[in-house]
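One structure, pasted below without further comment.
As you look at this complex, bear in mind that one protein chain is not there, while each of the others sits in place.
Which chain is which? They are A, B and C, in the order written, and residues in each are numbered from 1.
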Amino acid sequence: MLNKNQIAQRLAKELKDGFYVNLGIGIPTLVANYIPEGIKVVLQSENGLLGMGAFPFEGEEDPDLINAGKQTITSVPGSSFFDSAMSFGMIRAGKVDLTILGAMEVSEKGDIANWKIPGKMVKGMGGAMDLVASAKNIIVAMMHSNPKGESKLLPRCVLPLTGIGCVKKIVTELAVLDVTKEGFKLLERAPGVSVEEIVAKTAGKLIIEGEIPEMEW
Amino acid sequence: MLNKNQIAQRLAKELKDGFYVNLGIGIPTLVANYIPEGIKVVLQSENGLLGMGAFPFEGEEDPDLINAGKQTITSVPGSSFFDSAMSFGMIRAGKVDLTILGAMEVSEKGDIANWKIPGKMVKGMGGAMDLVASAKNIIVAMMHSNPKGESKLLPRCVLPLTGIGCVKKIVTELAVLDVTKEGFKLLERAPGVSVEEIVAKTAGKLIIEGEIPEMEW
Amino acid sequence: MNKIFKNAAEALNDIHDGAIIMLGGFGLCGIPENCIAAMVLKGTKELTCIANNAGIDDFGIGLLLQKRQVKKMISSYVGENAEFERQLLSGELEVELIPQGTLATRCMAAGYGMPAIFTPAGVGTEVAIGKEIRTFNNKEYLLEYAFDADFAFVKAWKGDTEGNLIYKETARNFNPLMAMAGKITIAEVEELVSAGELDANQIHTPGIYVHRIFKGINYEKRIEQRTVRARLPNP
Partner (left out) sequence: MNKIFKNAAEALNDIHDGAIIMLGGFGLCGIPENCIAAMVLKGTKELTCIANNAGIDDFGIGLLLQKRQVKKMISSYVGENAEFERQLLSGELEVELIPQGTLATRCMAAGYGMPAIFTPAGVGTEVAIGKEIRTFNNKEYLLEYAFDADFAFVKAWKGDTEGNLIYKETARNFNPLMAMAGKITIAEVEELVSAGELDANQIHTPGIYVHRIFKGINYEKRIEQRTVRARLPNP
């Protein structure tokens, strides 16, 4: 079973040289710490920055320079700033190669729910609906089950949707799965995790073909 | 009867302090030479400039700085450059206070034709259709008759239209006219020009109420 | 033509109860601090605020919420503050949540004279309820309308007497879009210079979009999430 940093590390294997990548809040943000050597990716922050860098050194925080999570950040050489319309314009136009974000539920059709729990205070969808509706390549990073122990990989989402038919791949603490027309296809299992455990914790349709290898990174 | 510079001079009386103005090719361009004292207007050039200045001094031409007529120009202090989408965006949004352009024909409904003569080589509408469809205040500067001596103020346009119901006012070498719901309303006549001559040379419906004063500027 | 105002109070003088106001900024970054403070003093009520966020309890739009000056918020992400939540749950405050890109593009549409735009954001979700859906190239899009705002309050880094604006880094965000969209746009700037001092080639918001401009004071620029990394010790 992977911890959050290991999930991020496995996600980082999905990066390709030259990719423009949007990383959501939470586990996805950690992916930036594991970019493979020899590969260059440019991080997009949807509040108006291409070329997001690390957190600033203490004392060098710039209130005019934050990421979409409202955290103080830095920018790398070769970065550019732009307004929110252009930012979502490049997202809508499919210029961002990969979007990694968290989810509360994913359905076997690739639907995603990650913005609203009925009965709880609703904070809003922010840029999530734009991202999932537009990005050509969306990977979800999440725990396989919710805090109550219920599977988050479902036949269909129970929570209000953020977007439909958009998730291409899922990385959890237990497994890597593709979302195919037929359902969740198990690709890899976490070290020490059995196929049986993944089957038991996946509520949506799970496709298992042949031997399922352990993850590597 | 006015010459072209006098038409421009009369047009300049329509300018108000703080106006953003788009001047078409030909007579409208000359208006820039007669901006009344104490009034400040900002000239928009639809190829991407607010704050168009005079022609450059000889030897100071800059090939990267031209107007919509492809002439070398200068920019004034406080000007700004932008792309063509923003340029027509501000035009469409009604941010340009006044547009003055030439015409081949204007109808008593305010339709305008100024881009195409069937049977002749067609060069294109450029930005004219955008301007006439969007500007809130459009004044046409033209000769009252065409070279064949036929009136250019018609019941309806014969030539292919550039835009419909958009012209608010017309200044010719003979007269100043408003385009009203009822037709062309004669406001002023050029010095020495009789109402009868204007009547004779106006094919569309002409409204004459009371004494018609001579133009002043 | 004089666009220069002495301060926020003067620039906001004619804003009426019930006005629809856009406020630039993302979180607390690039928000029109002076305009908000002046609105609190002025006490204008029943406002509809279009802004990506609603500030925090004691800063940003949160200050207007504290004084119950806001009738409705149109935002993409809210609720970083308890007073907001209280008013929402008690029914005092209306909230319309819309996707962030839709919010941005509806501002741009207003500034570009486009009555409506198409976006895929929200298709298949509750955001699509009651909206027109149209398919282009086998993909569904929602028809979303341009905003219609009485006033826009924007914050820029530098501005000149013609109303030209330059923003700094990610403090740009919604500011140039709202500047284009407001029927009356009021810009507050950290530095106000004479016409010609800014590089004409590097203007983010051309002055034609800006009706009033003033030099703001006492910028606090509060940081919402201070995140830093440790300096490595000197070897």
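By definition in this document, a residue touches a chain if its C-beta (ideal position, glycine included) is under 8 Å from a C-beta of that chain, and two chains touch if they have at least 3 such contacts.
Values in this document were obtained by computation on a predicted structure and should not be read as measured data.
> Touching the absent chain in the whole complex: find that residue among B:G24, B:G48 or B:G183.
Of all options in B:G24, B:G48 or B:G183, contact with the hidden chain holds for B:G48.
> Quick one: which of A:Q44, A:S107, A:T172 or A:T202 touches the chain that's been left out?
Counting the whole complex, the residue in contact with the absent chain is A:Q44.
> For the chain left out of this view, which of A:L23, A:V96 or A:L206 touches it?
Answering carefully, the residue with contact to the hidden chain is A:V96.
> In the complete complex, the non-displayed chain touches which residues of chain C?
The missing chain touches chain C at positions 105, 112-120, 136-137, 139, 141, 145, 166-169, 200-202.
> In the complete complex, which positions of chain B touch the hidden chain?
45-49, 54-67, 69-73, 75, 81-85, 87-89, 91-92, 111, 121-130, 133-134, 160-165
> Which chain A residues touch the hidden chain?
Contacting residues on chain A, toward the hidden partner: 17-18, 20, 40, 42, 44, 50-51, 75-82, 85-86, 88-96, 134.
The definition used in the following text is that only the chains that are shown with their structure count from here on.
> Farthest from chain C in C-alpha centre terms, which chain would that be?
Here the answer is chain B, farthest from chain C.
> Among the chains in this structure, which pair is joined by the largest number of C-beta pairs in contact?
The chain pair sharing the largest number of C-beta contacts is A-C.
> Which integer distance in Å separates the CA centroid of chain B from that of chain C?
Centre-to-centre distance between chain B and chain C: 37 Å.
> Provide the C-alpha centroid distance between chain A and chain C, rounded to the nearest whole angstrom.
Centres of chain A and chain C (C-alpha means) sit 28 Å apart.
> Hunt down the residues of chain C that sit against at least two other chains at once, touch-wise.
Counting only residues that touch two or more other chains, chain C contributes none.
> Residues touching two or more other chains, restricted to chain A: which are they?
In chain A, nothing touches at least two other chains.
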